[in-house]
Each structure stands twice: as structure tokens, then as C-alpha cells.
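All protein chains but one are shown at their positions in the complex.
Going in written order, the chains are labelled A, B and C, and every chain counts its residues from 1.
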């Protein structure tokens, strides 16, 4: 720190720079990294809806130091004043990428191509950008093919971090901490409102869940939400499906009955459940045969919503519908999540983090788990937009269903 | 381990030795401590309701080794075959006790005095036994007075650990682990049944709670339980009372309104609440003046149940009813807990452990907390009978109230 | 409960029935399930090393009730007095199994075939037993082939739960709770001793780890353990390998440097790490080229120990060595774990549970995690033998290395 500053660059930003803390983050980053700055031009938005504009000269000790600073500022929404077209290089082999490739954030991103700004399609974190026929496509490293034109560096790339909304809804007010000391019934009500509002506005909602959902007795509530049309995408694993079906066929999950007692022979019921589905050939067949008549997976298949069951190494079976190749499973999840506006994560650490990686930062992400570590890890892994509710899904979800049902009934009464 | 065994002693036990694991624990302890044993006489109970009887010769390397083993076996319910009267010594000064004093467990205990077995009164853990006029009184070390006759050693002392009940109720089936993966709604139903059953049988129920109860919005549910007569003793601290009253007077707790949002100036509302009570002189006066019209403390005072508010170093104020001397507070709690059959601990670590120390092992103890560490610590501190429910009291308690209300209504309908 | 008991059966057990609590569990189970019992014959082991023998008549309300009870008693080590050969049925299709198949526990198991007891090979929980050429093979449901002879029911099957060892080592003394209040430095010392003792006796040790190992700075310690020959099997996922290699190539993990600060551009370093390995074709090649010169995976490959990297849906890349098919990955893990005597689980919930499913109950299983929920879930899923150390692997592992190093040095000095 504190060396002589020899290299300079001009950056600019606009938007709600103050209250979205974009400017604070940029100045912080420069100072943290030992750089200097001088503000050249600042037009502050005088009223609530006005945007601000700022031009800053950034100084680093040498070219390398300055470049490292600019790289960070870029991810925070700053851009070079002199805009040029994006630079690309050709991938020499499958999955082998040129050094210095641009790696994506989870914010909306644009690349300047032939003088115009092209939005990166389906942008999410930790991917590369491939140019193809004038389109810019967000591509995971594992999908890079020989010959792909991969974007290099940050020149000609623009990132637009989320701004503070002028009218906030409830969940945008909440800070993303992990306190368990919040009025739980009120949170139920607010989440119910948010779900109803999202659906009325035509938004898509995804649910990601783990087997704790079934063990804690919340499965019928999720089944209701699916049946009534509140859920558009269901992402889960083999264990959720197995225990959900076990509960339908044998009345147990993890060998425990509804009273939470281990019952006789119960520990093998999940194997019998797998065996029954195997005998039918698939869950779909078991439904067609009338063998499976309810539950989460039943409702999802009946409703015809995308239902991705991803494999993991702890699976028994697994069931025929489970995608055992993790790369394919991730790809299927990614596809199913396109266009989703809200994601509700229920009692699962692995799937929450996996889905968090696939979501753009503007998707409302609510992670409900009794273990605060799930929320903490989700945010450590970059899903800063996630809101954590530290509560017991076994009671929270039934209450949520009652609340949504009540709000809808109330709404219908108003219409009469 | 494995030295020559030179000293022998005969012990005996009776009861449901096998399924209550009393015998297993005794043999385990002997082996863990490097002793040897030989079973001299064993009459196993042949049917479910039959008790067993066993006589064992225990061997140690020397007298000291054997004594240490016997001391441990004693706390597990074993006794010397040849019974003698209890030995006592006189306390030389206040709070100064003779070396080798007998320290209590939380199990029912008897001392042999002039040839007959006398039950130790109000026995709980980590105390001494004082003989006085043919009575045996469990006495905390801080209450020992000069001249007290204090029981020394284990000779003539009999401990009766809880046996496995022949007909178990739900909560006795539950293991005392800290899993959060249990069917929550069912647990609500079972706890409701247990409370209704206990009250119908004339049992006393104590509630111990922390401020999280108010912050999570569960206070109206506890207020209902008190008003309807389900709670006989309320143990809490200054913070519960302050935030409960703050909620009544200003609609906030910790400065957050019912929506969980920090509201304007809210952070000082708890001080205003204290100030209002101070101006009235006491909570009781504030109720008499019509200033305080609801809430947990209001209902407890209206109902006339013992309501002990114990002070702690994090208190603001504190309120006039708070007992700021911790020794006096503990004594008041102890007195209030006498005769209680069930204790429900809600979202508090400090008070749960303090109350756990005061409870005999036969009191049903249910600790409800979203933080599994509270349950773990409670059991680490010796309250092995405690059952932990890892859930969110903010949703659990309102559901419990609905369930109890429903069960009672159902019951009344049956009577018509 | 309490109906008339019409059906009777005779069971017998032998071993250290009292102190291993086998008898207590059997009587408990009969009573919990509403059955009755009468003890016909009991020879108690009179001294420490003597075994006991018991014969019990079990009564149920009807044949179905009695069968359910016997099924449970069977898993606890009881067997029918009259022994018959095992029954089998032929699997009609791949992965389709006959109803009533026998599902395995994680205890050593024997089947009676043509009058002799055959040990089930590589037995672990939640599998089936297939008879083939006089061998009995533990087979996961997903590996059942059309025509397999699958064991049905419990007749002719004997389960041998672990008995209380007569001479316990330190870790066998520890109860499997999840307390964080234990003397940590002493635990380090004891685990070091256990590892050294196991290796000196020729035992195999497996390590299962998650990326927290790298993030907390413990990777060099594990690398040392591998290099020095203490670890025989390494089970991990893509994330561990990526961050381990990232740390080697760029000095960061999750984009944070050794000081735990997010550094410039660090969030893309893990992608660069993947890209570098892709360019070499594999981790092995990268080592051969001299690109990768240290770290956990480097040491494992150099040492030639089995190193299974299992894929998951949260993987970036994944790296070429990662097994992306979860069924194949599980199979590879299973194979690698054969003959292992001790398994150390370090900071991973998913892998710990997956590995727990594959381990017989006699494998020493130590789960080290700062999150008590990992241990709780592991035991909820059936790995009752697991011992949990709730501590910070980032400091624990470096201390463990120092301790082992010191013990070995001490040992060598003694030899001089």
C-alpha cells in the first residue's frame, strides 16, 4: 500500500449510485486494494427517482496493479469511459479456454459487439460468454467446444448490479441475515402474499427441496401448492422422491410413521418403495397403473410441471426418473429454471447451493431451513440476494398453505 | 487396569434392571473403572411386570479403588447388601461443609435413619442432605448453616433411578436426541395431548421462557395458555417482561413491529416501557391503573400464578418485580417449582439450564428451541430426562394453542 | 396394545447380552410394539469375560403382529431357536425384487445355507442378499439382475450386533453425542494415538472430506497425512479437488487468499484452475507436466492410494477425474472402502452420509465438523457407530499433524 501511483484510468457509472451502495463499494474496493482515486465529475440525483452519474480517475502503482483494480470495479458495475468492442479468442479444444477469459457474475450483463450492446443470454455466475451469430451466450466451462469464440477480459463488457427498488416489497426490506428471532407467523403471511402476488402477475415460481421436507411432515403442504398451481418447477433429488412415495405407499418416511416413531420394519420401507416403482418401470407408470395416488412427485407429474430429480452419491436405487449424471442433471435444472422469478429453497443444503449457482441475482431467492449454516453457506457461495428464514418447515409450510388459501378466499369474496 | 483385585464388596439392586438398563450401566461402570465383578445371585423377572433382583460381588485393586467404584454404582441405584444407618457430620461454619459430604443426584433418594428409610425432601442435583428432627432435607451448599448435620458418604443412602414405565406415553418413547427432522405437526398434537392429560389428572405445569418467545410472536399463545389455566408457574427474566409489556404498550419488541421490521424510534420503546412501569411503581400497579391490559405477565398476575422474574446482568431497568439477587431468585424459582410434574422450556438457554438444575429426574422436561445447542447443553449439565424439540417457537406455540383448543372442544362435545 | 396374545415364538440370543444392551433392546422392542414375553432360560455370564445366553418366548396378538415383532428382534441380534435354511426367490427383472426381501443392517450378518452359516460378503445397510455359488453377497437394489437368488424374510439369517469390547480404547468410551464442550487438545491427542495405533496394526484408514477443509486452511495438514502414509483411501468431490488445485496454482480458495480476504479477481481463480487441468487433459497429466506440484490430490495420486472424486450438481467443470455418474461413483466408493478399519469424515455433510451408508457398523467412524447438524443427520441415517467431534477442522487438523509427528518422533527415540 501507499506506493507511487503511476497508472491511471477513467471509469464511469450511473444509476442509483448512493443508496444502492454501488459508489461506496467502488471507492471501498479501490482503497482496500491500495489504489487512489479522484472524482472528476459527479451529478447526484437530487430526488428519489433521479439517477446519479459519476466519473472517477483510478490510479494504481503500475499497469498490473491497475488492471486488477479495474477487474474488480467492473464486477461492481463500473465501466471504462472509452467503450470498445468486446475481445474474443477461439477455444483451442473442448473445455479448454483461453487464459484471461471473462467469467460471469450473477448480474445482468451486456457485451459491446459491433458498436451495440448485446445482452448475455441466461446469464448466471461462474460461466464464460460465447459469441455466436451476434448473440452472447452464457456457457459453463464444461460446455465450451473447440472453436467457440470466448470473451476475453472486461473491455466491452457491462455489468448491471441490482439497484435498490424505489418501491420495496416486504422481502426486499429484509436484510439477508440468519436470525431466528423474527415474528414467524408474520413471515408466513408475508411470504404467502409474495407468492400470490407473483403468481397473479404471471411469474414463475420454482421450489427446491430436500428429504427433511418429507420427514418433518410438510410434504402434503407442498403437494397442495403444486396441485393448486403455485409451483411451476420442482427440483429435488432421489431421496425426496423415495420418501415421498414411501409415505404414500407405506405411511412412513425414513421408517418413521406420522408420529415420528420408528415402526416395525419401517427402515426397509424405502427399499420396498423403490422396488415397487422399479416393478412398474417408472414413477409415471406407477401413477398410470394407479399404484401411486398422491404426494409431491405425483402432483408434479399430474400437473405436468418440470420435475427434475438429480442424483447424488447417497441415493438408494435410484428411481428411474433420477438423472444420475450430475452434469446432465445440472443442465436440466438450468433449463427448467429459465424465466423463473422466485425460488423457494426448503430444507436442503446441497440443492440450495447448486440452484443458487444457476440463478441470476434478480430472482427472488428465499431459503427456508432450520439450520442457519445452510443460509450462511448459500451466501458464502455468492447468492447474495438470498433471504434466509430460519424456521421449521414442518410447521411453516402447513401454515403457509392455510395463509395462501385464506388470502385467495378473501380475494374471491371481494370479487363477488 | 488389570491389576490384582484385593478388595471385595457385595451390592444388590432390584427393579426392572434389564430394560431400564440399570444393570448394564452398573456392569459397564465397573469395567470402565478397571474393576471386576462376579454375579452371585440373579432372579430375572420372567414377564413384563415382574421385577428382577441381583447380587454382585465387586472387586477393586485396593480400598480406595473399590470405594471410588462403589460411589459411582451408588448413583446408579446399587446399594450395599448390609445396610447401616447414614453417617453425618456437623457443619463447622456457614457454607463450610465437611469433606466427603454426600452430593445429591436428581433421582428420588432415601437415607436410612434409626433403621428406617426416610425420603429426602425436594431432592434435586448438586446439593447436600441435612438431617433435622428425623427429616432429610436437600440443601444447596450456599444454604448450609453452622451446626447443620450433613450426610457423609453413601452408606445408608439409597438412590432410585427412574425405571422404564410399563405403559409409555408418547414423550417417554422419544429419545432425547436433538434431531430437527421429525414430523413437527404431529409433535404439536402429541404435546397438546400430554398437556391436556397432565392437567386433567391435576398435575402442575411450569413454563420457562426467554425473550425470543416475544420476538418470534409467540407471546399471545403463551398468554392464552396462562389465561385458560394450563400453566401453573411462570419463570422468566426481566427481558421477557420488558418486551412483553413493550409489545402491549407500543406494539413492538426489540423495536421491531409485528412484521419484523425495525420501526422508527422503536429501539427506545423498551426503555419507554420500563419507564411507564417505573412511573406506576410496579407491574401490578400498572395493571390496576389500567395501563397494562394484556400479555404474558398481565395474564400471570391476573391468574395469580407464581411468576418469578429473575435478574441478569443484561437487564435494562430492571422492572420492580424482578429479583435482582440471583441467590434469592434461584430460591424463589426452587420454591415455585415444588410439586411441578411437567416443565416446558421455551427459547432460553440460561433459564433452561438453571431450571434443569432444580428439577428432579421424574419431572417431564420438554425443551423447545430452534438452537440444538440449548438442548445439548441442558443434557450436558445433567438433565438427562429432558426431551428436545428443535423447532421454531414462533409457529409451534400458536399451533399448540389451536390443537389444545380443538382437543378440548372435541372432549366437551363428547360429554354433551 | 394389551390385546389377547394368541401367537407364540421362541427366540434365543447369546453374547454379552447385558452390558451391550442387546437384551434390554429386545425386551424394550417387544413392549413398545405391544407384545408380551416370558423368559424361559437365562444363563448370565458371571464374570467379565463370560457370555450370557437367553431363550425367550415372544407373544403377539396374531401371526402378523408376531411377525412384525420378530422382524425387529432379528435386526437386534435375536434368532429363532429352530434354525432352518435361508429362503430365496428369483428376481423377475433387473432391479425388480420379490416382496418380502431381506434388507440388510450394517452389522455382520450370516445366512444358513445347506446347514452351514455363510457370512454375507461386504455387508452394509439397506441392501439385499444374493446367493450365488454358495456365497452370500450384499447387493444394492440398483444392482439386482434378473435371475438373482434374493434372500426373503429373516428365517435362516443371523445378525451379530457389535458387543461392548472388554478392553475399550479411548474412542469407544466416548458417547456419540454432539457436545462442543469437550477438551479439544486432548481429543487431538487421543485421535492421533488412535490413528498411529491403527496404522501400526496394519489397519486401513479412509478420509472423506468437503471443500471446507480447503477454505479453513487445513489442506496442507491432510496432504502431510497422505504423504506420510497415514491415509489409505481418499473420498471427496469435485469442489475439494478444484479448490485444492486453485490453492496450489493461484494461492486462493473460493477466491480468498490465505488471510481469508477476497482478493482481486479471486472469484474466477477456481475456473482458471479447472481450465488449466482441462488443458492438460487430467489432473494426472498436470502432475506429470509439473504444473501441479502439491496439495491433497497431488499427494494422493503420487502415493497411489485410491482417490475417488464423486460428482454432484453443484460442480463447476467438473474435472476429468470426477465420476459424474452418481451410481458409478457410489460403486467406486464402496469398492475403495472395502477392508477399511477407520474412517475420518472432515467437514462434509453429503459425503459423510453417503459414506456412512456404505460402512459396516464395526468400522470406527469419526465425524469432525463445526456444524453439529452433520453428526446428528449422520446418526439419524443409521450410522449409530459414528463419533462426532464438534470442532474447527482448520485448527484441529494442523494440531493433529503436530501430535502425530511428535508421537512418532517419541516412538523412534525409544527405539534408538
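Basically, a contact is a pair of C-beta atoms (placed from the backbone, for glycine too) under 8 Å apart; a residue touches a chain by one contact, two chains touch by 3 or more.
Values in this document were obtained by computation on a predicted structure and should not be read as measured data.
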Message: Can you say which of A:60, A:372 or A:394 touches the chain missing from this structure?
response: A:372
- request: Could you tell me which of C:14, C:180 or C:285 touches the chain that is not displayed?
  value: C:180
Field: Contact with the hidden chain (one of B:69, B:130 or B:346)
entry: B:69
Task: Specify the residue from the set B:14, B:324 or B:407 that touches the hidden chain.
output: B:324
Statement: For subunit B, residues touching the missing partner are 33, 68-69, 71-72, 75, 93, 95-97, 99, 101, 103, 126, 128, 140-142, 254, 264-265, 267-268, 270-272, 274-275, 278-279, 310-318, 324-327, 329-330, 333, 349-351, 353-354, 357, 371, 373, 380-382
Statement: Note that subunit A touches the absent chain at residues 1, 18-21, 23-24, 27-28, 31-32, 36-39, 42, 44-48, 164, 166-168, 173, 177-181, 372-373, 376-377, 379-380
Message: Which parts of subunit C face the unshown chain closely enough to count as touching?
response: 170, 173-174, 180-188, 190, 212, 215-218, 254, 256, 258-261, 370-371, 390-392, 394-396, 398-399
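Following the convention adopted for this analysis, only the chains that are shown with their structure count from here on.
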Task: Examine where the copies subunit A and subunit B touch and state whether the two sides share over half of their residue numbers (same) or under half (different).
output: same
Message: Per-chain Cα mean versus the mean over all protein Cα atoms: which chain has them closest together?
response: C
- prompt: Comparing centres built from CA atoms, which chain ends up most distant from subunit B?
  reply: A
Rounded Å distance, subunit B centre to subunit C centre (Cα mean): 37
Task: Could you list which residues of subunit C touch at least two other chains?
output: 373, 380
